[in-house]
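A protein chain is absent from this complex, but the other protein chains hold their places.
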Amino acid sequence: MTEATAPSRTEPQGFSLSAIPLWGQFAAIIIFGVLLSLVWDGATRWPEAWVIPAAQWITDFIEWLKSEATIFGVEFKDITRGIGAALKAPVKWAEYLLYRGFKGIGLGPLPWVAVAAGVVIFAHWVGGVRLAILCGLTMIYLATFNLWKDSMKTMTIVIVAVPMAALLGITLGIWVTRSKTASRIFSPMFDLMQATPHMAYLAPVAALFAFGPVTALIATVIFAMPPMARCTILGLQTVSSDVIEAGQMSGCTKRQLLWKVALPSSKRTLMLGLNQVVMQTLAMVVIASIAGATGLGHKLLYSLQQLRLGVAIEQGVAISLIAIVLDRLTQAYAYKETDHFVAGKTFVQRHKHLLLFLGILVASYIAAEFFRWVKIPPSKFIWGSGDAKTVLFDAKLLARHMDQAIRDFNVVAFDYINPIRDWVTIWILLPVRDFFLWLPWPVFVGVIGLGAWRLGGMPVLLLCLALMFSFIVTGFWVETMKTTYLVLIAAALCVIIGVPLGIWAARSERVANIIMPICDTLQTFPSFIYLIPAIMLFRIGDFANIFAILPYATVPAIRYTYLGLKRIPPVTIEAGIANGATRMQRLFKVELPVALPEIMLGLNQTIMMALAMTAITALIGSTDLGQEVVRSISTQDFGRGILAGFFIAALGIIADRLIGSWAAERKRQLGVA
Amino acid sequence: MPTDAQIKCRNLWKVFGDDPQGFLRRHKGNPSPEALKEEGYIGAVQDVSFDVNQGEILIIMGLSGSGKSTLIRCITRLNDPTIGEMEYEGRDLLKLSERELIDLRRHKFGMVFQNFGLLPHRDVLENVAFPLEVQGISKADRVTRAKAMIDLVGLGGRESYFPRELSGGQQQRVGIARSLAVEPDIWFLDEPFSALDPLIRAEMQDEFIRLQSMLHKTIVFITHDFEEATKLADRIGIMKDGRMVQLATPEELVLNPADDYVAEFAKNAPRERIVSVGAIMQPVTDAASGTVPMSAKIGAVAEQVLTSENPVAVVDESSGTIVGSIDRQTVATSIFGTRSSEGTRAA
Partner (left out) sequence: MKNLLKGVALAALMMAPGAAMADVESDEPIIIVQNNWTSQLVLSYVVGKTLEGMGYTVEYAPSDSQLQFQAMADNDMDFQVEAWEGSMKSAFEKAAENGMLDAGTHSALTREEWWIPNYVLEKCPGAGHWQGLDRCAEMFATAETKPKGRFVGPPADWGKNYADRIGALEMNFEAINVGQAATLWAELQSAYDRKEPIVLFNWTPNFIESKFEGQFVDFPAPSAACNEVKEWGPNPNATGDCGAPHSGWLKKAASPRLPEEWPGAWAVLQRVDFDNADIAAAALLVDVDGMEPEEAAEAWMKENDHLVKSWVQ
């Protein structure tokens, strides 16, 4: 058997600095940068005169597209308008179906009873009784909390966007696997698209297309498409070569090979992609409320802005429940086994779920003519009539009680929370922020550049340099450093919280059974939700921003630590035990070092998520890149918005390449690649 | 017997690297191993020529990385050879259009894969019917045909099972049924039993022998298991580092290995089942008592010879004449002797 010899990285040759130890190289760069900043102001702030007005160019370009550009004699504006109008049709149909009703033919929208029953029946079909109960409770929640219509408005975009994003993703994915050129163009684009925050899509789309549901739809489709494309690529590339060859030897044409062999064989990966599309769509629809999407997201944003936190919590819970239900349903569908004992069953037995739903649908349409509550959930649940009426449940009243409780809590808790907040702000946040703002850019570029070169060689170095200079020369240094500072502190906190939790979960099955589902759920929530407690507990400022980032971005730190420890080969641990290591020694000397590459990949994910959240926290108030992104939507300064979004993605890519290169190298050394 | 050759391969090369065509052209179609190494090319198949004869079982054997899988993929055009000539029944395989190639695969070729290559989303019946389906054969016809194939491999009653619900051996039976569904002229088997447990493997080998005794296909069979090769083969081609070092009957391989590499394989071979009496007989002697047929394997006559005081006469069955003799000593040495001499050499 041939031993696979791993290519060993050759140290860069013929470079005089190589003779100096690593710390010396870093020290030299730092000293050089600081000295340079003392004699040349341009090293602290890129000279105004040298700034490339890229933001202005982009804004001007989009303005030109909107007003003057023509393609083959057709005004570009008319093309986008045409597309927009064409996309409006399916949205309208979905609206008629879910909440408007078909006025022309006198048919109402789907009665809520039918929709709820449909979801529960589908849940039972794909996932059994437990899933059906979860869905049933969610439906009841949406109805009793008076959120039905808004939920349907949100679902309107979801049901139109999901098939579009899925089809587009599969098509692009297939194309990428078939064409080298397409692969070269799209693979980096997917990387970039996934690292770019949700919000950054809204401004340019809103600029080119009509403001409103169509913009939300397009932005959502663009945002939700990459995971589908990635899963398609992954699925097609990981179909076992035997299966493909078996298809070829069976005499398949290329088309048959794709449609009859490759795609169906990767069903599970594709379904995973679909699950991602659904989740991303929901997350985006909620956020798209700042660009004209109606529904729960819009109501939640409004409640947050009005500080009606009780209502906001009710709406936030609704969004989260919908997210959980959609997640579980698509997952259950992906793992649903095909029943092979269909023969010998009657038509009714085979289609009992469908028939039941059709029955309820017809019955509820008829019943809706007589009972209003079948059509639309009642806003108050009242028992009895006349003077004997008792209000069983009133969501609005509950919300007001919650509001009051939160305010009372705030008054009491303020004396405890505020000193902590002040202390952290004065002693940690402000010094770190001031450090990053003081930092001369040559030091930043030099340190990251040296790291990139040592870890990943020339390609990574060149990429990182290009990305770093992109925000320096366009005059975004200060905003980018503010984002860097926020994200680094948030990521550090995530690691401090997440890694011990991950270790704890890895050591105790019982703890894992509690922590891991919580992690799943936290990641299912649209990121918007995390603003509620932050605003509730803290006032504006970076402290609140960081607090809002934490629950979302800690999850990967926990999960990767857990998985990293769980994946250590038992032999390695047994060897540690055999050598007489104590539990602590084993953890620090054996397990953590072996799991470290995995944990670092978790850190990588944490940073990506923290970056994504900075655009969301801009809704609370911040002065970093995220704020630029959000602001650009209303100022129509698309150039700044697009660039700021790109720079957030750039920070993510730099972190990804540095950590990724390190982890790959480390895994290679450990022989666990 | 050149007329019997169903497939002819001449000077096949499959080279992996940046520009394999140019590389082979530079070296006039015959680069040295040093040149390959120096320029960073990998010669998966190097200058291989052989024929596959009508109705024979040709086994191609070698360790992993020896190029045997690449070779079979060249013949089936799953991978195109870099240079070389290949003919199937007189037609140039390399000049086939896409359409002709698909036609050939639909009607003439059948292939079985190491990891079965079953379509996970189709049940047994649909898997077996798949090659018929892509040809556009009507549903009723293909179901009938597929059911017959499923019965043939002994999986009747499991038509609606999915691959994941079957054991490895059962899955490979489905693979076999599928490859036979189109009634191919040539049957390619790429390490069909390597992924199976030893017991199941032996069972499947017997099954294979049973099928072949009914079907009489021309077969190209890949394995890394010399014992399997000797059990099933008419002829064995041994590959090493992309070259075919010897192509011969199992008996010739054992008796006259072309080099140390082949000898190394042959050393553990069950000689008693491979070597025939005719190959080791001595001249005719008068002292002989009793007769054995010349083509019999030693194992089959060992008991008779070893229990006989005198040498035993060897008879050519076709003419009925006595052509030589065989005694205890010869039988003993041919079964055990070489091994002991190997042992001393090693020491």
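A and B label the chains in the order they appear, each numbered from 1.
One rule holds in what follows: a contact is a pair of C-beta atoms (placed from the backbone, for glycine too) under 8 Å apart; a residue touches a chain by one contact, two chains touch by 3 or more.
Only a predicted model underlies this, so the values are computations on that prediction, with no experimental measurement involved.
Name every shown chain in contact with the chain that has been left out of the document.
Checking the complete complex, the chain left out touches A.
Of A:Ile20, A:Leu38, A:Ile52 or A:Ala85, which residue touches the hidden chain?
Going through A:Ile20, A:Leu38, A:Ile52 or A:Ala85 one by one, A:Ala85 is the residue touching the chain not shown.
Considering the complete complex, identify which of A:Met152, A:Leu455 or A:Ile535 is in touch with the unshown chain.
Only one listed residue reaches the unshown chain, and that is A:Ile535.
Hey, which of A:Gly42, A:Gly212 or A:Gly457 is the one touching the hidden chain?
Residue touching the chain left out of view: A:Gly212.
Given that one chain is not shown, which residue among A:Ile62, A:Ala618 or A:Ala649 touches it?
The single option touching the absent chain is A:Ala618.
State which residues belonging to chain A touch the missing partner chain.
72-75, 78-79, 81-82, 84-86, 88-89, 92-93, 96, 102-105, 206, 210-213, 289-294, 298, 301-302, 304-307, 396, 400, 407, 410-411, 414, 421-422, 425-426, 430, 535, 539-541, 618-623, 627, 630-631, 633-636
Operating definition for what follows: only the chains that are shown with their structure count from here on.
How far is the middle of chain A from the middle of chain B, if each middle is the mean of its Cα atoms, in Å?
54
Using the touch definition from the top, list the residues of chain A that touch chain B in their complex.
On the chain A side, the touching residues are 1-2, 240, 242-253, 256, 260-261, 264-265, 267, 338, 340-343.
Given the complex with chain A, which residues does chain B contribute to the contact?
63-65, 73, 76, 78, 102-103, 105-107, 109-111, 113-123, 130-131, 133-135, 160-162, 165, 175, 178-179, 182, 188
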